[in-house]
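The complex appears here minus one protein chain, its other protein chains still in place.
Here the chain labels run A and B in written order, and each chain numbers its own residues starting at 1.
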Amino acid sequence: MRINSIEIKNYRQHRNTKLDFPFISGGFDLHLLVAENGVGKTNIMNAINWCLYEEEPYATKKNANLPLCNEITLDEGLKAGHASESVSVTLNVTRDGKRYEFFRTVDVSVKDPSAKKVSKLSVTITPENGNSEFYEEEEARNVAIACFPKKIREYFFFDAEQLTTYFERSNKELSVKDAVNEISQVNVLSAAIKHLEGYIKECDKTMSNLNPKLREKQESVDKLEKAMTDLERDIDDLEQSNENARLKIIELDKLLNGNENVSEDNRRYKELSEQIDELETKRKGLDADQKKLISKYYVLLSMYDINDSTSKYIRDKEDRGQLPTSIDPEEIVKSLDAGECMFCKTGLSHSAEEHLRELLKQSALSTKAGGKLTEIKNDIEKACREARKYNEAISDLKQSIEEVEKEKAKLEAASEAIRIRLNACSDVESVSTWFQQKEDLSKAMRSNDQKIGSYRNELKNKGTQLEDARKELRKAQQNTEKCDEARKQKEVAREIKEIIESVEEDVSKTIRTNMEDKTKYWFDTLLWKKNTYTSIHLDDKYDIELIDSFGRSCLGSCSAAERQMLALSFTLALHEVSGYDGMLFIDTPMSRVSGENRKNFADVLRQTSMEKQIILTLTSDEFSANVREMFTSEYRSSMTLMKVDSTEKEVITEVK
Amino acid sequence: MIKNVEIINKVKNLTAGKPEMEKLVLSILDDESEGKQFARNGKPAIEKEARERE
Partner (left out) sequence: MAERDRFSIENYIYENVIPVIDSRKFLGLGKGKADKDSADRSELFFFAMALGIKEGKRTPLATTHGFIQDTAIPGIGDFYGVSNAMSLIYSLALSELRKEGREDKIHDLEEARKVAQEYANTGFHKIERWLNDKNLDEETIMFRLIGEMNRSTASQEVTA
């Protein structure tokens, strides 16, 4: 699509401006409008927008304070006694072999020029061969939007300031992604899918109404379809998760290479340390036992000779009968006095009496001393026996100590060997962490695999169930002729929907990748500072990221000129990739770009104009010597100089 | 009209061997791109296709 001409009457400073943009086949469809600031370049864009959408989106200093209608015309009209004067813009466009003439006009009150008046839009469409069509009002507006979709006008009408703030979303009517979808017509696919879904629902409703049981069967089918979609989605998620885990494990393996044993060593080292601590505690216990042993046996052994002698002495006394009897002497006295045994109560014979007197005599000797000897006799013997246990006791203790020492030495040697190995590894903690991560990931993967297996089984089952349910549904549907009709319609619609969904998915993916590539291509061509960035990335919202040669995001640190370049690159990519057959109108594109870089800019625009109409407005400043060189008559289709007359209220044009 | 060549080509690929279906899908998409009511053109076209099927 291209603009053939614009005719502006009484619109602001354009009292009678006619701009032609002739098409020279095989040439550069590049058109220049050169004028100083304030002459009316921006209002050319405003005029076009006013014609198509009744809007003037491009700010100028003058417009705010001036009426829509040209001041000189208003003056003359007032003098001539006219009630109103006409403002009109005619836009002549060629699209798909047809000529479109958009014509908007409004009558402005001479006395009250700022009073709101309703403008009228009409469009005449003339094919190459055939009759013209004429549309007004609503229909004309639709045609205007079809040719120049308003939602994406920022992607074919630009001013320099817009370029610098291109990537700030708040400035846009439409997000970049929406714009891409709009321009590439992916949104058409989405809309079609929605309509088809609605239609399919209608068919279902028809069938349900005709056969109530159908509703149940339909619900079964719907439920199974949803369950299967959910399962498929879950399986995809798990597979993606496993893939991510697998890649991560590869990374971890690279990090762990050569350190496979570190985790095990670390664990074993800790274990050994604990065991060594336990043995040290045990050893301390044995030390304490040793002291007790010394304390006990030193006494027993020091006293051994004494106790042995005491024991022998007591036995000797016993043998000689010099130790007191175990009979209480008082009882002997009582028995003698009573003449009968106090214990068995039998009378005492003469010999018995003699015997008792003898006993009394013995017990009278050293009773207390003897008693003491008798008392201690057993203990002294025990003490001697206990002393003789010393050898065994000390031997047992020594063995225990040796065993502990031996075990401890063994563990310490093992621990030392591990310590040396661990020291060779620079970062034991990180390695342990990586191992743990790897284990956790492997565990998660196994668990996911199990789930995937189980979901796949379920999917298979559900698939079978769905087939059966669909069969039943079809059978039920086939019962009624009308049902059958609706069923067939639904089938067709579903088939179409599936095709369009598939197209949507593919095209969306391709567009984004192509957009990245093309944006990079144009940016490389435009940029004078080569190698300051390495790649461009678009996320799924089409937010652009510029990555520099250090791997950092650098969009925020770009200069205004660079941002302009990037915006232009993105737009050119958008036009190319989306297949949008539209022109580009750029107002003062090189205001921020200087010197040699303008040459690049000009070169790109020149190149693009071989495929697409480009209309540029430039200030004389921008139209520098080297730009002029780039845009000689060989490389452009037209150039118009604009200036204001002496009143500064009317634009005069001169075609060069 | 659908201008995006990618879209057109993909539709053709997916409906290969089924010219009627290709025509139907493209006509629905063309109508959609021109803001024409689905009920007016799309539906009848689908119904016609459905009738022609056994």
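Note that in this section a contact is a pair of C-beta atoms (placed from the backbone, for glycine too) under 8 Å apart; a residue touches a chain by one contact, two chains touch by 3 or more.
All figures in this text were calculated on a predicted structure; none of them were measured in a lab.
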Checklist entry - Thinking of the complex as a whole, which visible chains are touched by the chain that is not shown? => result A
Item to check | Touching residue (missing chain; options A:Asn16, A:Asn37 or A:Gln290) | outcome: A:Gln290
Item to check | Candidates A:Ile24, A:Ala59 or A:Ala369 - the one touching the absent chain | outcome: A:Ala369
Item to check | Given A:Ser114, A:Ser302 or A:Ser553, the one touching the chain that is not displayed | outcome: A:Ser302
Checklist outcome for this item: Contacts from chain A to the absent chain lie at residues 288, 290-292, 294-310, 313, 366, 368-369, 371-373, 375-376, 378-380, 382-388, 390-392, 394
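The rule we apply is simple: only the chains that are shown with their structure count from here on.
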Next on the checklist: Please tell me the distance, in whole Å, between the geometric centres of chain A and chain B computed from their C-alpha atoms.
Outcome noted: 38
Checklist entry - Once bound in the complex, which stretches of chain A touch chain B? => result 96, 142, 146, 184-186, 188-189, 191-192, 195-196, 199, 485, 488-489, 491-493, 495-496, 499-500, 502-503, 506-507, 510-511, 578-581
Checklist entry - So in the complex, which bits of chain B are touching chain A? => result 1-7, 10-11, 14-15, 21, 24-25, 28-29, 32-35, 38, 42-43, 46-47, 49-51, 53
